[in-house]
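Here the complex is missing one protein chain, while the rest keep their positions.
Order of writing sets the labels: A, B and C. Residues in every chain begin at 1.
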Amino acid sequence: MAESAGVYCPLPSEQDNVEQAKGDPALDSSTFIPPAPLMSPSIIIEFCDRCRWLHRATWVSTELFLTFPPPVLKAISIIPLNSEETGGSFRVWLNLEGSPPQLMWDRKIEGGFPELKGLKQRIRDYVQPGKSLGHSDKKSE
Amino acid sequence: MAESAGVYCPLPSEQDNVEQAKGDPALDSSTFIPPAPLMSPSIIIEFCDRCRWLHRATWVSTELFLTFPPPVLKAISIIPLNSEETGGSFRVWLNLEGSPPQLMWDRKIEGGFPELKGLKQRIRDYVQPGKSLGHSDKKSE
Amino acid sequence: MAESAGVYCPLPSEQDNVEQAKGDPALDSSTFIPPAPLMSPSIIIEFCDRCRWLHRATWVSTELFLTFPPPVLKAISIIPLNSEETGGSFRVWLNLEGSPPQLMWDRKIEGGFPELKGLKQRIRDYVQPGKSLGHSDKKSE
Partner (left out) sequence: MAESAGVYCPLPSEQDNVEQAKGDPALDSSTFIPPAPLMSPSIIIEFCDRCRWLHRATWVSTELFLTFPPPVLKAISIIPLNSEETGGSFRVWLNLEGSPPQLMWDRKIEGGFPELKGLKQRIRDYVQPGKSLGHSDKKSE
């Protein structure tokens, strides 16, 4: 499936007419628009790096993108924390235009890590209310 | 190694003195400070989602965090793109305070995906000049 | 998409008729059949763990499963090596019934890591000859 979809996005060097590629804005980085500060909707995952939760955070990010592909979620940011005060932290925030990021999960408040099911339901209720999450909507994961 | 470090970041419910945990600001989400829009230094990875490069982007993110752990890199954002114009795009940006994000890699300009070695060297030159990247500094990956 | 497919595979505790679940062979581990030694076709990825290539190996594994979902590939095994003699090793093997595993990639012979495109083409020629790999079949990645 991956990289084998029908869609084909060639490199300029693969284009039939090489002349066309010359002066191609695709190759002029001065025309590139850098990404906006905080896209909406987007997810931010903060975690205690001392606790070595990078791979857990990355996995959660992968799952959220597969359930809410763009443009439902436009970006996910991963923020490792390594100070004393952030020890043991694992937080998931949802950023929606017009308000500060809203907390979707906090390990200390919830007493543990997010089950994907519950986390997806909370996010769904904001970004795609009414969407069925299939498995994830059932009682037990 | 992971999750087995000496550092121990308990949940409030695991603290000896449960009374202490009551009224704990760690549990009062109204005191939580949401993450700032664009941290510095941070990395932004944009890619064509039609090309199904999510896992490639996520892998690059994992490698960059392992080479430049916080606070060298404070955040990595992953941005899937799915419009016609962004077809085939794979870009890595470095965000440093005081200037717009700087382009570290563009698949079309470079004619392919980043070798980790080269990408890490470019980022290193900004965020940790002089740091040896070990393997990655050698000629071939 | 993930975990939100129409297919629904309930836990026994979620089944309507709880009585049915009692004595359910699904819950009697003495009836479980452990996986066979080397499934066919399957992939084996060996790598030098001193070089910290676990995440690269894992990413390659993810991509191969997405391109060759079961039953095309029935298993992928990841083998980290940490002796002197295996320093710098990154090998991908294909296991097909009736012969010893065949080498698909060796970092030292090839002079670097597999581009996914080339690796997928080689594996495809054995397990699914004639299948188009879309992007991956084009000249440049």
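Of note:
By our rule, a residue touches a chain if its C-beta (ideal position, glycine included) is under 8 Å from a C-beta of that chain, and two chains touch if they have at least 3 such contacts.
Nothing here was measured: the structure is a model prediction, and the numbers come from that model.
The set of subunit A residues touching the chain not shown comprises 51-52, 55-56, 58-59, 62-63, 66, 111-113, 135, 140-141. Panel shows subunit C; residues 1-3, 5, 7, 9-13, 24, 26-27, 29, 32, 34-35, 37-39, 42, 44, 46, 48-55, 58, 61-62, 65-66, 69-71, 74-82, 87-89, 91, 93, 100-101, 103, 106-109, 111-112 of it touch the chain omitted from the view.
In this text, only the chains that are shown with their structure count from here on.
Taking shared numbers over all numbers used, the subunit B to subunit C interface scores over half, which places it in the same class. The distance from the centre of subunit A to the centre of subunit C, each centre being the mean of the chain's C-alpha atoms, comes to 25 Å. Between the CA-based centres of subunit A and subunit B the separation comes to 12 Å, rounded to the whole angstrom. Computed centre separation for the pair subunit B/subunit C is 27 angstrom, with centres defined by C-alpha atoms. Under the contact definition stated at the top, the residues of subunit A that touch 2 or more other chains are 1-5, 7, 9-11, 13, 66, 69.
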